[in-house]
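The complex is shown incomplete by one protein chain, all other protein chains being positioned as in the whole.
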Amino acid sequence: MKLQLDEYAYLNTPLHRWDPRYKLISFMVLIFAFSFVHSLYLLPGMVAVSGTLYIVSSLPLSFLLARLRLPGFFLLMMAVLLPFLSGQNALFYLGPLAVKQEGCLDLLLISVKFLCILTLVIILFGTTPFLTNIKAMRALGLSSILADMILFSYRYLYDIGDKLKTMETAMKLRGFLRRNLKSLGTLASLAGTILVRSYEQSDRVYKAMILRGYGQAGGTRSGPRRDEFQAYPRDLAGLLVLVFIAVAFVVAEICLR
Amino acid sequence: MNSKEPVLSVSNLSFSYPDRSLVLKDLNLIVWPGERVGIIGPNGAGKTTFFMLICGVLKTTSGEIRLFGKPVVPGEFHPEVGMVFQNPDDQLFCPSVRDDVAFGPRNLGLPEEEVEARVREAFAVTGMQELGDYPPHHLSGGQKRMAAIAGVLAMRPRLVIYDEPTSNLDIRYRRRLIHFLRGARETMLIASHDLEFILEVCDRVILIDEGRIVADAKPREVMGNAALMEAHGLERPHSLVPHAEPHHN
Amino acid sequence: MNSKEPVLSVSNLSFSYPDRSLVLKDLNLIVWPGERVGIIGPNGAGKTTFFMLICGVLKTTSGEIRLFGKPVVPGEFHPEVGMVFQNPDDQLFCPSVRDDVAFGPRNLGLPEEEVEARVREAFAVTGMQELGDYPPHHLSGGQKRMAAIAGVLAMRPRLVIYDEPTSNLDIRYRRRLIHFLRGARETMLIASHDLEFILEVCDRVILIDEGRIVADAKPREVMGNAALMEAHGLERPHSLVPHAEPHHN
Partner (left out) sequence: MHIPDGVLPTAVCLGGYATAGAATWFSLRKISQKENPREGIPKASLLTAAFLVASWIHIPVPPASVHLVLNGLLGVVLGYYAFPAILIGLFFQAVMFQHGGLTTLGVNATVMGVPALLAYYLFRLRNIFGKDNRVGTGLFAFLAGAGGIGLAAVTVFVLLVTTIPAHMDVEAERASIYALTLAHIPVMIIEGVFTAVLALFLQRVKPELLEGDS
C-alpha cells in the first residue's frame, strides 16, 4: 500500500527548508483566509498566490493532478446540481432545465476556493515529511494524547493496510468472489478479523512499550522535544509575508462586501 | 513422471514493483506433475513475489506463466492452485477453524455433504479434529499453521505452494509436517530458510538470489556444494557434512 | 563470574492464566552475571510466559522473582532489563527506526545529547545506520529484528531477554546475530527452537516442558542427550552427532 504523501519532501527549496512550525502556522492562516473569501474579484489573486507557492515548491504538476481525482467527484456533483438549483436568473435552457446565473457563479467560487486550498494543503504536506509535521504540531501545543495517537495510528495504518491486502488475496485464492450482497457476511468477518487482530496486537504493543519505560520520567511523550526544531530570522520573515497576504485578503473581502 | 504436460511452465519471466525494478529477472522453469520443488535463497531474493505471480495476484512485467497448459490471467481464480502464506494469520479469517476449512469448498459451490466430507478429510490429514470449534486466534503458532494447511487442502488443489511453512513451528510440529508432506501426492513448491527441512522433503531444489535462478538440481547437489551455497550467503546444512554415525533410517 | 550477587533469582515460582492453570509449576533458577542461558522446550512450554513474569508484565501466582537482589514489582519499570519480543512487529511502534531506538532513552528522561549518543551507539552495534529514517514496516524481517534489538540495547540493560530471535531470519542475518551475541557482555536469556543457534551462543541450557524445568546444564550435555531430548519432543541437533569432518573452527 502506497500513500506517498511525502514523496517529494526531500527536495530542497525555500519551502522545504522552512521551519515546519512556522510553515504550519502560515499555511493554516492563509487557508482560513481563503475560506473567508466570497468575492469573485479576489479569485484571481488566490489563484496567483497558490500557483506561485506551488511553483516555488518545485512539486511536479502530476503530483497535484493525481491528488485531484478523488475530490474531483465532489466537484462534479456540485457542477451537476448547482447551476440548476441555485438562483432565479436563467442564463440559457438545457431542454426543460434552466441553467441559472447565480448557480454558475456559486460553482465558480466554490471550485476556485476548493482548488486553491487543496493546492496549499498539498504544498504544506508535500514539502515536509509527514512525521515532522506531526512533531511540529506537538511542539506547537497539540495535546500529547492526540499527538501520540496520530503517530501510532500513522505507523499502523500501513501495517494494517498490507494485512488487509494479503487477506483479500488469501480469500480470492480460495475462490471468494465479491459478486453480490451475499458476500456481505464474509466481508464483515474480514473486517472483524482485522479489528480483532489489531486489538490483540495492541495488547502486546502496550507491553513492549511499558518495558521501555512508556509513561515514566518523560510522561506520555514518546516523540521529540521542542528543541528539535530551530528557527532562524528567515523562518519568521516567511511567516510574516504569508500572514500579511492573508490579512490583505480578509481586509479586501470585508471592503468588497 | 515426465509423461504428462507440465504443471507449471515459466518462460522469460521478469517483474518490477512500481518502486523497485527487476525483483525477478528472466526466470525460466518447468515443473512436472508430482515434483516437490524446494526454493531457497536469502531474504528479499524474490521468493514470495514469484509465488504471487504464479497465483495471478501480481501481474508479470514481461514473460509468461502457464499453469496446466493455460496462461495465468491476473485476478482470475485458479482452483487447481493452493497457497499457504508466510504468515498464517493472513489466511485464517473465519470465526472458527471448521468454518475456515469449509470456506474454500463452499466457494467452489459444492453441496453441503461434499463440503462436510472435504472438511473431515482435511482435519484427518492435519490432525485438527479436536480444534475444529476453536476460534483461530486462540490457537498456538503451530496449530495455526496446520489449520491454514487444512484450509488449502480442502480445496484439493493439484499444485500447492508453501511459503516458509516451518517458521515458528516447534520440532514436534515440524516433524509432523515433514511426515505429511512426504506422503502427499500433489505437486509442491516450498520456499524455506530451513534447509534441513527442504532436504528431507524435496526431490529438486532451486536456488534464487537477487531475482535470478542460480542453481536447479537435486537437493544434495545444490546444498552439498559448500562453495555455491556460501557464494549466495547460505550455508551447507549440517546433515550434508559427512557423518561417523548414521542418524536417519 | 559467580563472585557477585545473582542477576536473576527465581524461587518456587508458579503461574496460572485466568483460564489456564499452572502454566508454570514451581520453578527455581539462579542466573549469574555474564551467563548466556538458552531456554529450550516445545511450543506452549511456558517460555514466553516466564519472560513476561521476569519483566513484571504478568503477576506471579506464587513464589518470588528477584532481579539484581530486588523483588520484581508487577507494573513497575525495570530499566536494567531489556526484552526482544518474539514478534518484532509488536516492538517497533514508532513511525521511524530512529524514533523507535530513541524511545527508551527518552523515557528514561535522559538529556537530548545523551539520547543521540545512545542511538548512535546502538546503530553502530547492529549496523542499522543507513536505515534510521526508514519506517519500520518497510524493513525486511531480518532488519526488523535488528532494529528491535537496537531499541533494547539503547537502554543499556544489564540483562537482555531474547524470545526466538532467529525466527524468520535468513542465514546471513542469523550468522550476524550469532557473531554479535557471542561478543556481547550482558547477561542473556535466549528462548529458541533453533537448537544449533543455542549451541553456538549459550554457555548454559535450560530445558522446559509443561511449565517445569526438566534439565539445566552445559549445552552439549543437555542437547547431546538424545534420550532426554526425544522424551520432550525435541531432537538432538545435527552438529552434536559425531562427525567425520570438522566444520567449525
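Labels for the chains are A, B and C, by order of writing; each one numbers its residues from 1.
FYI, a contact is a pair of C-beta atoms (placed from the backbone, for glycine too) under 8 Å apart; a residue touches a chain by one contact, two chains touch by 3 or more.
These figures come from a predicted structure and were not determined experimentally.
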item	value
Contacts of the hidden chain among displayed chains	A, B
Residue in contact with the excluded chain [from A:L190, A:L211 or A:L242]	A:L190
Which residue of A:L15, A:L59 or A:V205 touches the chain not shown here	A:V205
Residue of A:L85, A:A231 or A:V247 touching the missing chain in the full complex	A:L85
Touching residues (missing chain, whole complex) on chain A	3, 5, 28, 31-32, 34-36, 38, 67-68, 70-71, 74, 78, 81-82, 85-88, 100, 102-103, 106, 110, 112-118, 121-122, 125, 130, 143, 145-146, 148-157, 159-161, 163-164, 178-181, 183-185, 187-192, 194-196, 198-203, 205-206, 209-210, 214-215, 220
Where the missing chain touches chain B, by residue	95, 135, 137
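Convention: only the chains that are shown with their structure count from here on.
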item	value
Selected pair, greater C-beta contact count between A-B and A-C	A-C
Rounded Å distance between chain B and chain C, as computed from the means of their C-alpha atoms	30
Sequence positions of chain B contacting 2 or more other chains	none
Contacts with 2+ other chains: residues of chain A	none
Footprint of chain C on chain A - complex, ascending	131, 151-152, 154-155, 158-159, 162, 201, 204-205, 207-218, 221-225, 227-228
Touching residues (chain side chain B, partner chain C) in the complex	42-44, 140-142, 164, 167-173, 175, 193, 195-196, 233-235, 237-239, 241-245, 247
Sites on chain B touched by chain A in the complex	18-19, 52, 55, 57, 75, 77-79, 81-83, 85, 87, 89-95, 103-104, 107-108, 137, 151-152, 155
